[in-house]
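Missing here: one protein chain of the complex. Every other protein chain is in place.
Going in written order, the chains are labelled A and B, and every chain counts its residues from 1.
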Amino acid sequence: MKLRSWIGLGLSAALLATSSQVVLAQNADALNVEGEQIGTPELLAAACKEGQVVYYTGQSDADERAIVKTFEARFPCVKVSVVSAATGRLYERVQTEAQANQRYVDVLMFSDEVLAAKLIEAGFVEDWMPPSDAAYGDTYKVKGKWYAGSGQVMYPVYNKNLVQGDDIPKGWKDLANPKFKGKFGFFPISVGGTSWMTYAFLIDRFGEDFLKELKAQQPKMFTTYNTVMLNLARGESEIGVSSSVNEYVVRVKQNAPVVPVHPEEGVPFIKMVMMQMKGAKNPNAGELFGNWYLSKEGQTSVVNVRGATSARLDVDAAPGNPPLADLKPWALSNKEMVEQYEALIKKVEAIII
Amino acid sequence: MTATDIAGSPREGWRPTGRTIAQWVFFPLFFLTLLTLILLPVLILVLGSFLSEPPRALQIDLGGLTLNNYREVIADPEFLLMLANTVKAAVMGTLGAVFVGIVLAWMVSRTNVPGRKFIEYSAVLPMMMPPLVGAFAWDILGSPQSGILNILYRSTGLEGGINLYSMAGICFVFIIYYSPYVFLFTTAALKNADASLEEAAAMCGAGRLRVVLQITLPLVLPAILSAALMVLVLLIEIFAIPAVLAETAHIKFISVQIWKMIGFAPPKVNQASALGVMLITITIVLVMVQHKLTSKQSFVTVSGKGSRPRVMEFGGIRWLFSGIAFTYLMIAVILPYFALLFISTKGSLFFSTASQMLDTSDLTLDYFREAMRDPIITHSLINTLLVCAGTVVIGVVLYFAIAYVVHKTALRGRRLIDIISVIPIAVPGLIIGLGYLWSWISIPIGLYGTLMIIILAYVSQFTPQGSRAIGGSLIQIHKELEESSRMCGGGFFYTMRRVVIPLCMPGIFAAMVLLLVLSFRELATALFLYTAKTQVFSLVMLDMWLRGSTNYVAVLAIFQVSVLLVIYIAGSILRQRSDRSA
Partner (left out) sequence: MLGPSGCGKTTSLRLIAGLEKPDGGSITINGQDIYDARTRTFVPPESRGIGMMFQSYAIWPHMTVFENVAYPLRVRRVRRAEIAERVRAALGIVGLESQMERPATLLSGGQMQRVALARAIVFEPQLLLFDEPLSNLDLKLRERLRLELKDLVSRTGLTSIYVTHDQLEATELADRIVVMNGGHVVQIGTPEELYRAPRTRFVAEFISSANIFKATVDSARADGMQRATTAGGRVIRGVADAEIASGREVDVVIHPEDCLLTQDARDDDSISVVISEARYQGTATRYTVDWGGAPFEVAMQGTKSHFAKGGSAFLCIPKSRARYIPVEASA
């Protein structure tokens, strides 16, 4: 008798807990994000019913968990499960899961547009029209399919303890300064979408001969931008090219003696493409999450946590970073990128590996 | 009650005997387990290396059969250079590890060097530090510009210093983190080796050096060879150390290449499989060479009967030996731990002068505090402990079965099982994860996305180490001990439970501790298999490393090393206790 009443008590308590959560979350006001309506009450109700989103991301796990906190505070009825891995690994997992007909992922974001195109072609990507579509320029989306949920720029960085006076670099050309020979941290094109875009930018702006000059500098070739930064910040190299998100972490969060260069010629902008997966278990929660991620609040969170760069012009840059417009971002549209993809890799690898 | 009444048949009535159960239930189940757990993922990878599209979820398009993956891998202009670097570093690292391992093992088990008990316990401590963390700690210590050691050295006004970003530096780190394997194997063998042979040599007038070189060493040669082989194979595929140290040194390694092929876009998983298959082939050849080398000699002298090992009495020189050993352990164990502790409490690890470095004003415990608050740390720690426990439980059962079949039965196909059980060590952890993903995702028992799939992957991956640890002690149990139980009326399972398993406990303990350590620190295998709910500790650490949060990496490394140390110490105490009661 006693046991039964205990079970009853427990059950009702659990029921109370869930229902109060639902009540809390179904407050439709939450859908209004800084003046932007990110979904219908029906979407919210359905999302709450699903209760969770499985989110595969190419960004750092710790960062994403911090970003997602803001979302979960707004919509407590939806929990976000983050799985983070390098883009290639994510792609392989998504492909395998889809082929095994075991759909785990609801929302996917990674750094490679060409792989995204492959997924779209294979029919794994759901159509998606977020309310903030208009806030994203044509370069930063494939309308109705994917949107740049996050972004980073690549730029030269130097160690201010070691590089002083006239040697301080002003632009990309200074990477070829003979003073930095053997003390220059760089990366091969094979690292992925980010490095591809950087090489595309360098060839577009300075021509292939510039790559030969860089090669003559005997660069240390790293396979992660983190190691470029660490090496530079610890004074093992004097100058390097790295991603703004890696640079931001060591400069702002760890007080490293590194200084980013914002060159006249602009910087390559690399998109993290976010898409909704077809056949997902939690399509509504996924859409709600994606819509929020692209909203001003979501993007502000991405920018502040990671030092990332948003494709939305109405989102302020992270503290300590210049506004996107000042950086003169350079990017290829998805169409151009897909067209040039293979040829550029061949061209670059003939010069510098 | 007449005599025959009791003696006739201990278990009345028809009951499935141990033998029939074994024949019809256990062996088929056992083979099926080995097949799905070890062989299938590897075969899928091998197959994938000959296909143009990955065999995802066992969907195999044989139309895409091709040799192009191999051609492309070999056509890479840097392939030969990479291969040469990989092999060179692995061979030099192995030689160094063997040297250090043997010398320490000899000191501990055959000399009167002071503090040898202490040396014995600390010589294996580098194993507690995962290679990624070890390499990272050595990077902090010995990078040419801002390495702690170099800064201290230059602050005395001297020029130069050490450079870890070099082939020599990489080999040095290899030696530190892989000599414990040689040490473990060699000490175990030295303890079992019949000391009367050494005494006989000494009675024949052989000097100490001669006894060591001509009697002791050859006696334990099989153990050394098998340890050396294991180290060589592990060093060929090791990723973490070259990833941290080799890039700055402009030295390219195959393992780093595989990492790139799989991790970055577009992933070249088929080519990576081809590279992996090449490494598997190298390993199998090496294993066969080792079998040939050791099978020529019969080492019947290593008997189970524990005669007391012969201790060489040294005079004053033993203090010198002891000094050398302690200096080495200081460098291999204390220095890296110190480096981790230092940067986990240092506000900024970006210092380039001695005064910046020794500035204590920014010392802080904030990183520890923040790490403690982060729910993912506790969450992943719990997951990891669950995974460890699961791996140990399932692993020990499976490895015991493997070792028993290989060493204690006349079953046909047991040599094959022996070879199958070595294969996982040959496959780089970086790509075996793909094999598990591809082959197990379609098994319709809801494995994917659970902790169980990670456990099974670990169980599969650590088969070589685990089954050898158990086999080593199983082989020493005289078969008559088992047979006498049968003659006393004990059935197969009763005999296992009451005689074989209790006698095999030292090996089982060793395997358990080894498995705990290995599964706690394993990094690459879970990459393809984890989900938010099944995040493991080492992956959290990798994530911190990749996003550049170096201080947190150090904090997590200290957590990890502490947990492993506790496990190791508890394991040692337990083992000693069981030794004493046996």
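The rule is short, and it goes like this: contacts are C-beta pairs under 8 Å (C-beta built on N, C-alpha and C of every residue); 3 or more make two chains touch, one makes a residue touch a chain.
The structure displayed is predicted, hence computed values, not measured ones.
Asks: Under the definition given at the start, what are the shown partners of the omitted chain?
Replies: Listed by label, the shown chains it touches are B.
Asks: Please pick, from B:Leu232, B:Leu503 or B:Val555, the residue that touches the omitted chain in the full complex.
Replies: The missing chain is touched by B:Leu503.
Asks: Can you list where chain B touches the absent chain?
Replies: Listed in rising order, the touching residues are 3-4, 6-11, 17-19, 478, 480-481, 483-491, 494-495, 498-499, 502-503, 581-582.
Keep this in mind: only the chains that are shown with their structure count from here on.
Asks: With touch defined as at the start, can you tell me which chain A residues reach chain B in the complex?
Replies: Residues in contact with chain B: 54, 60-63, 65, 80-89, 91-93, 95-97, 99-102, 104, 110-112, 114-115, 161-162, 190-193, 218, 220-224, 226-227, 229-231, 233-237, 245-246, 249-250, 253-257, 353.
Asks: Would you mind writing out the residues of chain B in touch with chain A in their complex?
Replies: Going by the criterion above, the answer is residues 54, 56-57, 59, 77-78, 143-146, 165, 243-244, 247-248, 250, 256, 259-267, 269, 347-350, 352, 374, 376, 434, 437-438, 441-442, 448-449, 527-528, 530-533, 535, 539-540, 543-551.
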